[in-house]
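Removed: one protein chain of the complex. Kept in place: all other protein chains.
Take a look at chain A:
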Amino acid sequence: MYGKKASELVKECVSGEPGQLTTFNNDLFAQVIEECNGHLLHLQPLMRKIQEHENKLKDKRRSEDEMAISEDERRKSEAEKTVIQTAMKADQFGALIHHLSLVRNKRCLMAYVYNRAEVIKSLGWVVDCVLPEEIEEKLSSSEKEYFKNHAATLQSYTSELDLDLTVDMIPPKDPYIKVRVLDDIGEIVLSDQVANLARHAMLFLRRTDAEQYISQGLMEELTG
């Protein structure tokens, strides 16, 4: 049945958890594109036939107008026209079905790619430029390129403004927060102190400094 594979693609996109990506389904994608090309192969001859029918009808009408014809001949000509019109209708309906299925497949494909692209866009806000491996293997090559381009675009905007927009995601309660370091990072120069970030160390850091480490998962905030 036309459109079944495309709706499978869309269901796959919707069934995962919101914000999580599944591996890019290359096989199903290729099958839907093949189906589209199949539709086109059916569509083109049908359109040609419709055009032929229309030309025939036009010729008939012109010949009727130009020549003076008898009553009998007129009736015969009307009957022929009806035959042509019926044949044309069948072709028109066939062409319509192929056209609509093609458009539906296109919509499903675009929805699949577009929704994945939105998830990738939101990733660009959380992660800086390097994707963690588990996410990277789920993307197609074009999506990886898109992520890089998008990160570069965000970067160009922030550098023009001179204001880092990826920190400060939640409203601040205290200027300094208590954090525990989860991984060995070593000695880092922060905005107001030089800190040795060894594993399991508990420190008081400026919020904006700590946020980038927290979002990468290298630190956790201790509340209370």
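We take it that a contact is a pair of C-beta atoms (placed from the backbone, for glycine too) under 8 Å apart; a residue touches a chain by one contact, two chains touch by 3 or more; residues count from 1.
We adopt the following convention: contacts and distances are computed from a predicted model.
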If you look up the hidden chain in UniProt, what protein name do you find among "3-ketoacyl-CoA synthase", "DNA replication complex GINS protein SLD5", "ORML2 protein" or "ALA-interacting subunit"?
"DNA replication complex GINS protein SLD5"
With respect to the chain omitted from the figure, which of A:51, A:86 or A:156 is a touching residue?
A:156
Looking at the whole complex, which of A:90, A:103 or A:198 touches the chain that is not displayed?
A:103
The missing chain sits against chain A at residues 33, 36-37, 40, 99, 102-103, 106-107, 109-110, 113-114, 117-118, 121, 125, 140, 142-143, 145-146, 149-150, 153-154, 156-157, 160-161, 163-165, 167-168, 171-172, 174-175, 207-208
